[in-house]
Structures are given as C-alpha cells and as structure tokens.
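One structure, as structure tokens, below. Some questions next.
Part of the complex only, each chain left as placed.
Chain IDs A, B and C follow the sequence of writing; residue 1 opens each chain.
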Amino acid sequence: MTEIGIGILGGGYMGKAHAVAMSAVGPVFNTALRPRLEMICASSSQSAERYREAYGFLRSTDDWRTLINDTKIDAIVIASPQSTHREVAEAAFALGKPVFCEKPLGASLEDSRAMTAAGEASGCANMVGFNYIRTPASQYARKLIADGELGEITMFRGEHTEDFYADPKAPATWRTTGMANGTMGDLAPHMINGALALLGPITRVMAEVETVHKTRPGGDVTNDDHAQMMCRFENGAMGQMYFSRISTGRKMGYAYEITGTKGAIRFDQEDQNAIWLYRMDTPEAERGFTKILTGPAHPDYQPFCQGPGHGTGYQDQIIIEARDFLNAIETGNPIWPTFRDGMEVNRVIAAAIASSRDSKWQDINSF
Amino acid sequence: MTEIGIGILGGGYMGKAHAVAMSAVGPVFNTALRPRLEMICASSSQSAERYREAYGFLRSTDDWRTLINDTKIDAIVIASPQSTHREVAEAAFALGKPVFCEKPLGASLEDSRAMTAAGEASGCANMVGFNYIRTPASQYARKLIADGELGEITMFRGEHTEDFYADPKAPATWRTTGMANGTMGDLAPHMINGALALLGPITRVMAEVETVHKTRPGGDVTNDDHAQMMCRFENGAMGQMYFSRISTGRKMGYAYEITGTKGAIRFDQEDQNAIWLYRMDTPEAERGFTKILTGPAHPDYQPFCQGPGHGTGYQDQIIIEARDFLNAIETGNPIWPTFRDGMEVNRVIAAAIASSRDSKWQDINSF
Amino acid sequence: MTEIGIGILGGGYMGKAHAVAMSAVGPVFNTALRPRLEMICASSSQSAERYREAYGFLRSTDDWRTLINDTKIDAIVIASPQSTHREVAEAAFALGKPVFCEKPLGASLEDSRAMTAAGEASGCANMVGFNYIRTPASQYARKLIADGELGEITMFRGEHTEDFYADPKAPATWRTTGMANGTMGDLAPHMINGALALLGPITRVMAEVETVHKTRPGGDVTNDDHAQMMCRFENGAMGQMYFSRISTGRKMGYAYEITGTKGAIRFDQEDQNAIWLYRMDTPEAERGFTKILTGPAHPDYQPFCQGPGHGTGYQDQIIIEARDFLNAIETGNPIWPTFRDGMEVNRVIAAAIASSRDSKWQDINSF
C-alpha cells in the first residue's frame, strides 16, 4: 500500500465527485495505491480554498500550472470545462504525470487528437471519464454481448436525454455557447462511448443536429439542443441514437436497447440497478424480458455491497473509475477508456456534425 | 335501429377480428346501425364455409365479386392480403358500397392513390384499419397534444417492433416476399399513421430500409426486416422512428415518446391501458411521469367498462373501428382515417424507401 | 351449432357486460351453442326496454319471474344486486334452467348454501361470475402452481383494492349499506376465490374488518371500507390479504404475489396482460422476475388474437366466462367455479367477519 498524491483541477460538480471518489476508493476496492488529496485548483483562490476545506485537500491554488508542477502531486484529475482540457493534459504529460480527464476528452476533435498523441508519447496512464458505462449493469451488458449471448447484433438504439434546458425560458449561460458545450459536446459522448464499448466501431453516420430554442433570456444560443443519428457498426448492426438536453421529463435518460438474433437487452440509467435480458431459447410461454437486479454476480458490485438489489449510485461509478485510474498508474497498463478511446468518440461526433451540416452520410474514416 | 348487411372478405386473423367486432359493436356502443353478418368470403369454398359457421355468417362464398355484388350486402370489410385491396375496393365503390379496408391501404402508393380517388368519387364511406391509434390511451394522447397541453412539440420518437421473424431459422413464406408484406408494408403503416395523427404532416424523411436475413429456410427474402427513419414534421418537430419484425423480445412494440416544451407523453402498446404524462408545471419535487390508467375519463373507454383500470384489449380496438365505420355510413360524414389518410401513410413509406435506396433526404411532396 | 335462448336479469354494469359477451362468444370461441338474446329484465319496464334496444334483445320485462318462466329462455344470467340472487336462482333451478350468477353468490353464507343445494339438486349448470381469475395470465399462474413449477408454496399475498370510496366526501348510497355490499361483500370475493383457485382450501383466518368513514354526506355507512386478513392454507402456506374500496390511487388492484421454494409469481390486474415469473434454477447473474406478456402460448388467449402482447381486456374475461357457461350447459359437466365454489368463498368471508368481531382466529370448518 503506497500513497499517491492527487491533484484535482476544478472543484465543481465533477471536482467534488472525484474528491469523494479518491477518498473512498481505498477502503472500497482495497487498492494498492492510496490517494492523498494533495491539492485542488479552481478559478479563484477563494473558491479553491473553500473546496480545499470542504473536500479535505491539504493545499489549494488558483493556478493549474502550480497544480501540475507540484512535486508532491503524482497524478492529475481534470474536472474543469472542456476548453481547458488540452492545455492542462499536454503540460501534465510533459511532466510525466498520469492524467484522468473528464469527458469530452477535448473541446474539438483536433484537441482530442493532440491530447491522445501527447498521452501516448508520454507513456503515462491516460483515461477519460465516461462514468455511465461503469455501472455493474452496463458492464454486465458488455460482457453478455462480448460472450455472444445475444447472438449476432442486428440493432442498437441508444439515447442520452435530460431536460435541464427543456424550458425555453431557462436563461442563456456558457453552456448554451460553443459546440463543445452543447448536447453533442456534453451528452452525446457518453452514449456514443457506450455504443462503441458495447458494439464496437461505428463506420458511418447520418445525423441531424439542431438548436430548437435559438434565443434564451440573456442571449443567443450558439450550440445544439438535441440531435439524432442513424449509424452503421463495423459488425454490421444498424444504429439509431438520440441526444437531448430538452427532453422534457427525462432526468438521466442514458438508455439503450440492443437486439441480437438470440436475445436482447434493455437498460435505462434512471433505474441503473436493473438490466432487462431477453433470451429466445426459453419455452414460448415463459419468454419475456427478465428484470435482473445487479448484485455480487455482476462486475464491480460486490465491493459496494454484499446484498444483491441493494443498489449502487452515481458516486459509485466515479469510485470505479478511480480504481481503474489507480490500477493503470500502478501497473503501467493502459486502462479503458484511454484518451484514444475518448478521441474515437470525438471522431464520431465530428462526423455527425458534418453530416448534419451537409445533409449526407459521413464515413468515420474521413475524420 | 336499422340492420345493415355486412360482407367480410377474408376469414383469417383480421377477418375473424372484424366478425367479432361486428357482432359486439351494437351492444357495446348502442349503434344506430346494427350489423347482420350476411356473407363471408375466403379463398376456397371449404374455408369460407368453415368461417361462416364459426363466426355466425348467414352465407359464404369463395368469390369476392359474389360478395360485393350481393344485394343484401350494404357494406364491405376487406380483410384479405394487400394485393387484393385495390381491385375489391374499386369494384365496391363502383357499386356505391362503403368499404372498410385493412392496412396498408394499397399494396403500393399507386394503388392507394387509385383507391382514394375511387372512394372519394363514389361518395361512399371509406376507412382504413389503423387500430392501434384507437386505444383510449392513444386517443387521449392525441387530444392532449391537440389541446396544447404539451406546449410546442419538439421531438417525436416512435417504433413498431415485433419479433415474429427474429429467429433467422424461421422459414420463408409469402410474408417474406414483396415490399407490401415486409416491415415497411406491414408494420410501419401503423406507427406512421400514429405519428401523423398525433403530430400532423411529415415533410421529409431520411431512411434506411434493410433485409437482415437475406435467405431463410425455404427461399430468399425479398422484403425488409427492419428500417429506421429520421423525419421532420410540418409543425417543426424532429422525428425518429424504427420499425422491425426482428426485434427480439418485442411482441407489440407500438411505442412512442412525444416531447413538448410544457410536457411529454410516453406510451407502449404492450401496456396499452397506461399512458405516462409529464407536466413541467408541477413543483420540482413532485415532477415525474404519471402512469395514468385509462378509464371512463378517457375517450371510448366507458362503453367497455365503468371501472377505470379494468382495461381494454386488442379486440376492443376493432370494435371501436366498427363503431366509426357504422357512424360514417349512417351519417354520410367522412370518418378518420379515411382512404386519403391511408394514402398519406403510403406516401411517407414510398419516400422512405426511395430515401434508403438513394441515401438521401426525400421530400414527401415529391411522392 | 344450436341456438340457445338467453335471459339476463339486470341491464347495468354487468348486465351489459354479459349481453356483449353473449353476442361475441360465438365468433370468438366457435361455440357449439349460440346465444340468442331473448329477453332482458330490469327494475322498470322503461329501463328494461332501453336495455333491450341498446343490447339487441328481442324482448324485455320488469318482472324476473316472466324472464325465467319464458319458454324461449333456456338459460339465465343473474346480473342484479346480491339481494336478488337467491330467490331468482332457486326459482330458475326449480324450472330446470341453468344459472350463471354474478358474484358474490348469495347475500349471505346462508343464501349461498341454499343456492348451492338448489343448484346441485336440480342437476343444472351453475356458475359464479369470478371474472378476474379468467385472464390468460391468472389461468397460466394457476397452471404453473398446479404443475409444481414454483415448488412448495410458502406464502400467498393478495389484495383487491380500488378507490371508488376513497374520498370521505363521496356520498352514501345503497353500496354503503348492508354487509353484502361492503368491501367484504363486493371486492373480497374476487381475491378469496383467486386464492382458493391458486392455492387450494383455506383452513383458518384472522381478520380485521373496518368502516373508516362512518358517515358520508347523505347518511351513515353500515358496511366495511377495508379489511385485512391473515390465513393458513391446507397446503401449509401462510396467507395475507387486503381488501379495500378506499385505497387511494388503486383502480383495479387485484394483485398477488405467490412464493414457492423453486420460484415466485407476481401479478397485478392493472397490467393484466403481464405476469412476472421468477425461477430459482437460473444462473445467479440472470435471476430476476421475467415479465411475460400473455399470448397464444397462454390459456384462452389465442381466440382473441394471434399476436402475443396484443392484449385482452375486461370484456374478454366475461366472454371467457360465457364460453364456459355454454360448455357446461352443452356437456352437462360442472364447470369451475360452480355455486359450490362460490359458497366456499362465502364461508371464508363469514369466518373473517366473525374473526374480526371476536378478535380471534376462526376455523373455516366452523362455518
């Protein structure tokens, strides 16, 4: 058991989640490396100091360079807006420090490419924060498909829908400006990464990306409210996706239905502790989707609780990520999803945006 | 209360459903016109006679011309394969007889156009068998949208998914031959009609229509197993649909989610007695989808049962159709969905098939 | 195929349901006997005549003796209030005419005993209207248990809950007077019959029967609003039930969960086309309740529809009852549930009421 000094950039929504995760991951997973909350960085020294005290860091700063340069800091977690990801990650890699970066990897495909190159050149652990695919349920889904339990996959349907901008009177903010902060930048990456994890590479896409509410109190909206996509997977399956921040009533609508020749899976993050499995090889009168509650028989559940159906939550996903990041650092082995995986997501997004602009199918290979 | 002589063409799946409906509709809805099951027609005289006895018709025939020409027959129900629809309907209209025709209206857009023209020229009642939209739940959804209860509609997502051909080893039959019998011919019409009923006209589509299992025991498959579609509605809403006969695990997956600026609706025919409504104007802590069980407060429920939540079923949808057909005949007023409405569905389907063939968006106006 | 003259007593809620059922049962089930709606009887000649016309009977009367004595009437359906059941049934049996009687069989255990004796002495078909247990789902549940698929049953939990008197301001009516019309008279019989059908005889009960709202606008309430019961089955299983007409939010809460050593079943009439089955002998990671949609593989479904998941409704249950009643008449074989089965239900109810009064366990044998 060795201590490792952690520096987190950002103390907001995700900065806090990672601070908690780094505090809990040791006892939960009995990790070899034990995080020490060394320093937290935020935009102002006041907020940084406030976060330091709240989350239990030893020190704080308002300068990200101070953070990454600090010799007591062995690994960096980037939990600041997408616009900052590239610069910080490149600098950290240059210092030989492992980086965990929140999604989306870069603010653009170009950024993601550069970050991936930097990460790989450095030989440092690099990982992207796609947390939803880490639930025991979705990990299990991935395993079932990989094991061929659903047969040949014929269809993937996925969505990432929330409704925090459903109200047309919700005011304009930084979130309503800049492609990296719209639905394709903010929400789509989770589900596209999920699709890639579950089914493998996407080869082409046809999309419609749209701003529904073009002005909001406080200003014009310059990024997308929702988008839909048709796609094709390398394994031959057809795909259909929908992403939205204006999907009235949906709070955490990360959901998918995967159809195969031998069975099917349905999952909805709003009930993240259940996964629905259909198997064709049951007697006709007993066929139906089985609502399986996750438990010790499913990946990464047992460390959180010995009882099936007792449930894990959002924060636990971040703890699972922390475990993997620490493992990657300890073992030197790349851990999924690496920056390269994050960059693959950005390629699909870039292709989708181009497809929408040009109203035509786009090959992922061209991106 | 006047008797009306009914002739039904076809005694299979739907022929039976309409025979039962015509027997029950009088007592259920206290209709002014009371059906007399005058004659049933099927491919062979033996099967026609068997149906006659089983369903309680007075006479039977194996010749559809005999059926429609019979002077005791005042109205025709076409419940035979799509290939027969046009010829029979045109002949019936020529005799001035009202026609109820099972979906899809014609075997092709051309057929549907001709049938619509014939029906309108005759001045006779003409109606198409889109039964799923007749549930109390979907009628209520339609009303909520029309009344503006969901605000401006921003997104429509629909599917009609079943799995009767999910097994790649299921043998080839007539159903696996001919575009009118594939998924776009057989299943898509229900959901496209539903979309038109709920949101209004579609202006353009982009689709992928696909045969997944190209051969089956017994022969090649010449029509589509599944299809997906992006579309735009005249009211500005974006649309996404999926149709499939190979959707493993789905039995009656006629489902939709409709998102508006003030609320949303979710419905799945597999639980046809519930409709889920979300309203944004509730206190935040109480927001969620309300599972409303249909009851006397919803359209066309009370005649079936005085108790809410007691439930209606598939057959009841057909009884509701019969009521409307009888009303149309009695009053001389056109009743939704007319042949024209059925033809509009065929236009969208034709555009979708063209879109898939040419890999590009198609305007409905060109069809 | 032979015609049979049907006389129905009562043209309200259930009188209509049976009139529709008798109109539809022939085509649905291809019955050997074909009902002719001969005469309907109601309290006044005006209402009787109105029902006659609406439901399509040949004649009407306001005198039940006229009804049962009529020589063209071969079988009687009693769909009038419980207070009338005994007198009419006894008179009909005396004339050698088969009787279908709505639940509860008699207004009291004494009535039910007398009716059963009369029915059995006459040798006529006699049947009670417990419709909820006739759904394909509940028939299938019954079969699974009988076949030992759940192993040894350890627990039965059941409820029949509705909320038509949940509002304390709902006015007093005849329904709020007389034990036969309270919850134990009106709703409990369905679930107790269900329990007996699914698990077999009950040996003892401990109950609490209660009037919550003792006065209502318009008068005092003299019967029970809700009741709970603990019981023991002859097969050793423990039982727990709840009955209520004030169960706010519940519309058709006929629901049960049955636990066995090898599996379990959950069912709720509010989603009557689904039944949930759990089997212990599945791999741990795949264990869960399977939501089975009823279809042609389940009892009495196929005659209503060839497609699984397409759904049956309330009215269809009554059609299934009509089929069984006609079969009993045709074959001369008793058909479940006979008057004796209905009387067994009344015994349990009488024991429960006594238990509540005396605050102690009661053996069913003493009733």
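Here is the rule we go by: a residue touches a chain if its C-beta (ideal position, glycine included) is under 8 Å from a C-beta of that chain, and two chains touch if they have at least 3 such contacts.
None of these values were measured; they are calculated from a predicted model.
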| item | value |
| --- | --- |
| Complete complex - number of sequence copies, 3 represented | 4 |
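Everything that follows uses one rule, which is that only the chains that are shown with their structure count from here on.
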| item | value |
| --- | --- |
| By number of C-beta contact pairs, the top two chains | B-C |
| Proportion of interface numbers common to chain B and chain C (over half same, under half different) | same |
| Chain A-chain C separation of Cα centroids, rounded to whole Å | 53 |
| Chain centre separation in whole Å, for chain B relative to chain A (CA means) | 41 |
| Chain centre separation (chain B, chain C; CA means) in Å | 34 |
| For chain B, residues contacting two or more additional chains | 250 |
| Parts of chain B lying in touch with chain A, wherever the complex brings them together | 150, 154-155, 157, 166-168, 206, 208, 210, 212, 225-226, 228, 230, 238, 240, 242, 244, 246-250, 259-264, 266, 278, 280, 287-289, 359-361 |
| Interface residues, chain B side, partner chain C - complex | 1, 13, 16-17, 19-20, 23-24, 26-28, 30, 34, 53-56, 162, 164, 250-252, 269-274, 293, 295, 304-316 |
| In the complex, chain A residues that touch chain C | 140, 274, 277, 283-293, 295, 297-298 |
